[in-house]
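Showing chain A:
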Amino acid sequence: MNDLILLAILSSSLLPGLIIFTLAEESVRLRTTLNLTGALFKLLFIALLFFRVAEREYAELRLPLLADMELVLRADALSMLFLTLSAFLWLLTTIYAIGYLENSPHRSRFFGFFSLCVSATTGIALAGDMITFVIFYEALTISTYPLVVHRGTPAALHAGRIYLAYTLLGGVVLFFAAVWLRAIAGPLEFTPGGVISGLDPSLYGSLTIIFALLVLSLGVKAALVPLHSWLPTAMVAPAPVSALLHAVAVVKAGAFGIVRVVHDIYGIGFSADLNLLFPLSVMAAITVLYGSIRALAQNDLKRRLAFSTVSQVSYILMGIALASPLATIGGLVHLVHQGLMKITLFFCAGNLAETLGIHKIDEMDGVGRRMPWTMTAFTVGALGMIGVPPLVGFISKWYLGLGSLAAGQPWIIIILIASTLLNACYFLPVLHRIWFNKEQQQWSKSTLAGGRETIWPLLAPPLITAALVIFFGIFAYLFGSPLYWVELITTREYGL
Partner candidate 1 sequence: MTAPILYAGCGIILFSIGLHALLVRRHLLRKILAANIMGSGVFMLFIAAGARGEGTAADPVPQVMVLTGIVVSLCFTAVAIALAVRIHNLTDCTTLAVDEESSID
Partner candidate 2 sequence: MTVTEIITTMLLLASLPFFLAGTLGLLRFPDLYCRLHALTKADNLGLGLVVLALIFQADNVQQIIRLLLTWLLVLIAGATVAHLIARKARGDGHKHWSRQ
Partner candidate 3 sequence: MIDLVLAFDLILMTTLISLAWLLLASRDLFRAVVLFIAFGLLLALAWTRLGAVDVALAEAAIGAGITGTLLLVGLGKLGSAERCRRTPRPTTFLQRLTPAVLIGIIIPSVTIILLLELRQLQIVSSGQQGLVLSLLDISGTDHPVTAVLLNFRAWDTLLEKGVLLLALVSIWSLDQARPLFHQEAPSPVLKGLSQLYLPILVIVSGALLWQGGYAPGGAFQAGALLSAGILLAILGGRSLLPAWYGMPLRLLAGCGLLIFILIAAATLLAGNLPLQYPQELAGALILLIEIVATVSIAVILAAAVAGGHPAEISATEQQQPPSSEGTS
Partner candidate 4 sequence: MTEILLGQHWFFWMTLVPLGAAVVAFLIPQQARWIGLATALLLPFFALAAIAATLTAEVQPITGGGWPTPLGIELRRDGLALVMLTVTAVVGFIISCYALGYFPARGHHSSRARYFWPLWLFLWGSCNALFVSGDLFNLYVTLELVTLASVSLIALEGGKAALTAALRYLFIGLFGSLAYLLGVGIFYGAYATVDLALLGDIITGTSLDHAAMALMVAGLVLKSALFPLHFWLPQAHAMAPAPVSAVLSALVIKCSYVILLRLWFEVFVSLDTVAVGHLLGLLGSVAIIWGSLLALRQERLKLLIAYSTVAQIGYLFLVFPLARNETMATAWVGGVLLMMTHACGKAAMFMVAGTIHHTAGSDRISRLAGAGGPIGVLVVVFTLAATTIIGLPPSGGFFSKWLFINAALVTGQWWYLPIILSGTLLAAGYVAKVLGWAFLDVKRSSYPVIPWVMKWPPLVLSVIALLFGLIAYEPVQIALLGAPVSGPIFMEAGP
């Protein structure tokens, strides 16, 4: 019953990546073709799979690793959510990166590792058991490092070292926790409702420790406070990397891992029984507030966005930790929504840096008149982050709020309100500067045809994602929309 389509999905980014490594720097066209073909094929395969999974027909692929150990790839509803997100945003980011890195050195290396990175993310999404997950999770760490240090400056190398230190430490702890859990509980297939609830009660102590280790190690990538400091440092990377790192690959991989652990290894009910979820929700709440407060103080645009990510990703964890269906919906849907919004913002920040050389917020006065389209997209993303209806951010927060009430933990609502206020505090002044302040300096006029603010590969991706932010906010219940899909997942997870 091996489903080769899973392999096809995986290799649609892996193979182009490997081929790109061997290409000469100058063969731009071949490289672009490979990249785009890979991305389109991946989307095609995913679309094929999408309907099957919607019909509860799961695809599975098993490969024996050692005796009693298998590499399991499986596409269930949750996988598809993450998979679609990553594949789609990969396509956009690739287009963006082609424009962004025009004429810069080492592009073969960049796109090669970029593809490896996406393959690893795909693997994480498709992982059907803990071992497979760990394998791809570590692969993601390695393939991202070259992207972080891509610029090769001392600052980039410093950021790379910090990134590696954090993620490898996390990886080692994750590895250890996984081996331990495997030694206690046997094979760890991801199963809705968990696989370890039947264990002997005398093991509950160990299970609690393992849970803490798992959450902490996955929390490194998910940028849980106090394990987040690599993320703002890693902002020295080129904009497409930041975009992908924050919106899809690394941060989301951590969050996705925690979702898997809570849902499919421990099971929501069992983890609630062991009182594991409340500490998680407290940690998430602290992270939400801390990230927002730190974001206020940043003048560097990308750093402010980075702290915003720290804060927003923990919404997902909060939703999971509340252990009620509505909150779960809110959390999981934020996985997608945050991705869309944050990638928009990063694309825009990249455009500012690439076209006008703007990196700081106080240089952004009146930039809306120079780059109206980009800044429109930025505004949509920022408003979505704040949670203005009818954008997607509002939907996530709405469900989270409902879920917290349903779970009998109304304090979460206070956190949400506080966070929303803080979001507004750090985004609205920026928007004000963009649109209403007088421009301070004279930017060079556009040299492109029709006075376009920047080249198409840089402009189109943020516009598309911004449009989706609006679209999925308004048509939230459309078949295949994130919310629709998340409800599907939640129904299956809770067995409703």
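Simple rule for what comes next: contacts are C-beta pairs under 8 Å (C-beta built on N, C-alpha and C of every residue); 3 or more make two chains touch, one makes a residue touch a chain; residues count from 1.
Selection criteria: all candidates are chains of the complex that A comes from, given by their letters.
These numbers were taken from a predicted model, which means no experiment stands behind them.
Put simply, of 1, 2, 3 or 4, the chain that touches chain A in this complex is 4.
Chain A meets candidate 4 in the complex at residues 21, 63-69, 71, 105-106, 109, 134-136, 138-139, 141-142, 145-146, 149-154, 156-157, 160-161, 164, 168-169, 171-173, 175-176, 179-180, 182-186, 200, 202-203.
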